[in-house]
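Below: one structure, written as structure tokens.
For this depiction, one protein chain was excluded, whereas all remaining protein chains were kept in their positions.
Moving on, here comes subunit A:
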Amino acid sequence: MKTKHTKSDNTKPQDMKTEGMKTEETVDTSAPALRNADPQTPARFTRPSAFAFVVLVGAAALLIHGWTQGAVVNPAELVTGAGRLGDFLADAFPPDLDRVLPILQSLLVTFEMALLGTIVGVILSVPLAIAGARNTSPHRSLYYLSRGFITVCRTIPDLVWALIFVIAVGLGPQAGVLAIAVDVMGFCGRFFADSIEEMDNGVLEGVRATGAPEHSVIFGAVLPTCMPSFVATSMFALEQATRSSVVLGLVGAGGIGVELSVSMALLRYDEAMTIILAIFIVVLGVERLSAAMRQRILGGGS
């Protein structure tokens, strides 16, 4: 990078011109040559590489083993399954609106859980990302520590985090908030850090060269530069969190998921349908809101 910048002085436009001319020439002369002469027509099929072969065989082996374990798509069962799905839908419509108020209430709690979890996660992600970006990390060991932590947050599914936090803080929305916060740290921590690493090093140098200490380089250069991407990433995280907060209730981490699993267990499909529709509307709303905000922020950037 540095070499490129310093060498780009006066010679560059010239270089580019000659290069451009060269490519044009080669295209002009070689195109008819290709059509006339007949070197070797490429083969219709190319032999797969050793790697592709191993991958294919591996996948086949897994599918066969899965078959013996019941991981199949059985056409006959699909037909009967479709029939039962029809029964479910017949029961589900019209949706039962008797308990619509408590349902909306617990949906609200679910969204609040997602919102709080996202906010906590985003706030904690910022220092994590600064430590986990090569160009701003105070020390190499902190870089690895932070990146490792982020990876753990990301690779363990949120449902598993919820189970763990239910043990720690008991049943209820608090466990859900914590699970979402950790999940968001895995997502935002990584993308925040990547966006910091994508910064032009010159911008950092410009502020460092004034004698500013590292933490004010963060406030003076890094945060303002990365803010749009941070906000866009956070909105994505909120969307994801809203979706997953619905499911977290199934393992006892509070919110609408509990209602849904109870209705399902009691075979009250019309009530379940009300819940599903309500979830659909809320998730769609959050998605729209988030898309609009991202549009504003990223669109206004140029």
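The criterion applied here is as follows: a residue touches a chain if its C-beta (ideal position, glycine included) is under 8 Å from a C-beta of that chain, and two chains touch if they have at least 3 such contacts; residues count from 1.
Criterion: contacts and distances are computed from a predicted model.
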Per UniProt, the name of the complex member that is left out, chosen from "Lactate utilization protein B", "Phosphate transport system permease protein", "Phosphonate ABC transporter ATP-binding protein" or "Cytochrome c oxidase subunit 2": "Phosphonate ABC transporter ATP-binding protein"
Sole contact to the chain not displayed, among A:A61, A:I167 or A:M227: A:M227
Residue among A:V120, A:L145, A:V207 or A:V231 that touches the chain left out of view: A:V207
Positions on subunit A contacted by the hidden chain, ascending: 2, 5-7, 9-11, 200, 202-203, 205-213, 215-221, 224-225, 227-228, 301
